[in-house]
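What follows is subunit A.
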Amino acid sequence: MDKAIDLTLDGISLNISGLEILNFISMRAYKGELLALIGPNGAGKTSLLNCISGIYHATRGQIRFKDRELSGLKPHEIAQVGIARTFQHAELFRHMTVLDNLLVGRHIKMNAALLSNGFFWGKTIEEEVAHRELVEEIIDFLELEKYRKSNALGLPYGIQKIVGLGRALAMEPQVLLLDEPSAGMNRQEKEDLARFILRIRYEIGITMIWVEHDMQLVGDLADRIVVLNFGNKISEGKTDEVLNDPQVIEAYLGIKASAKG
Partner candidate 1 sequence: MMKKSLFGIVALASFMALFLTPAFAGDAYLVGFSVAVTGRGSGIYAPVKDAFDIYFKQVNARGGINGHPVKLIIKDNAAEPSKAAAHAKKFVTQDKVILFMNAALSSTYAPMVQVAKRYNVPLFFAGAVCPDAVYPPKADPNLYCSTAFGAKYDSRFAIPFIKNQAKGPLKLGLAAMNIPVSRGEIDFAEELAKGMGIEVAGKVAIPPPTPDYTPFATKLKSAGANWVYAWAPWGCEVKTFEALRKLGWKGKYLAYAHIQAEDDLARLKDDDFYVFGTNAFFADDTEMHKKIRAISVKEKTIYPYTQLTEGWIAAMVLEEILKKTPWPPTPEKVRTAMNQIKVDLEGLKGGPLVWTKGNHFRTVNYYRVYKWDSKKNGIVIVKDWSPLKVE
Partner candidate 2 sequence: MAFASGYFKTTYKSDLAIVETFSLWICLIILTLGLIFFPFFASAFLMDLANQVFLALIGAIALMLLTGYAGQFSLGHAGLIAAGAFTTAILFKELNAPIWVTLPTSGLTGAILGITFGLPSLRLKGLYLALSTLALHFIVIYIGAEYETQRGFATGVVIDSPSIGPFLIEDPRLWYFSLLIIDILVVIFSINLVRSRTGRAWMAIRDRDVAAEALGIKVASYKLSAFVLTSALTSIAGCLFAYYRGFVSVEAFSLHMTIEYLAMIIIGGLGSILGAIFGTIFVVLLPYIIDALVDILHVPTRLTTYMFAIKYSAFGLIMIIFLVFEPSGLVGIWHRIRDYFILWPFKHKPLGER
């Protein structure tokens, strides 16, 4: 592991109304890797993502992006740093088209202000066209052409998740947080998703933290895995090692690894 570290979590704890959600979690994400975050239901995976993206504020501990301290920043500030995320339930802007959803992803890269937008002056038009071109690239990349002008509300769930991914990609992030992207997808859609994730990993080279339930997908794709259970980190390491870790198997199957072996 001689790669540069992108994201450092240092002793993160989270307490919500007296409930201990996360307990002293430390982990690292290296540049360009696909890091899977797994664990049973209620292990605190999504909460951890929420802490990174600033939606929750960790009760204790520090989060650093490269050399920048992220703790205490608001979600929009973290987005500006270059950390994008997707949501478990896609959370698309329901009454907007796919195209507009993706364009919202370009928000931080645009800078036309209210008045010039209202008059639609030269600069605004130029900007709109330029960013539209970039968004079209993402549409091509994720094979969303035929949904371009459809309303997000009526899309199949799997497509919604892909649009959510596209929206995050549109931010041109350095770190991408994926919150169960495959949940609710059928086999075909999962295969497409796997393809997209690999292309992002190898063609664009974005660091990804990937919360996932589908062990097969994780086993096939992930570089490294971090395992959470009841708010504690129980394992971290290379994919094969972690998947064979008796503690992990116990957490997942609820039986002693020795009994199995």
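Here is how the candidates were picked: all candidates are chains of the complex that A comes from, given by their letters.
Here, contacts are C-beta pairs under 8 Å (C-beta built on N, C-alpha and C of every residue); 3 or more make two chains touch, one makes a residue touch a chain; residues count from 1.
Keep in mind that what you see is a predicted model, and the values were worked out from it rather than measured.
Of the numbered chains 1 or 2, all belong to the complex, but just one touches subunit A: 2.
The touching residues of subunit A, counted against candidate 2 in their complex, run 53-55, 74-76, 78-80, 84-85, 87, 91-97, 100, 103-105, 107-108, 110, 112-114, 117-120, 124-125, 127-129, 132-133, 136, 148-151, 167-168, 171.
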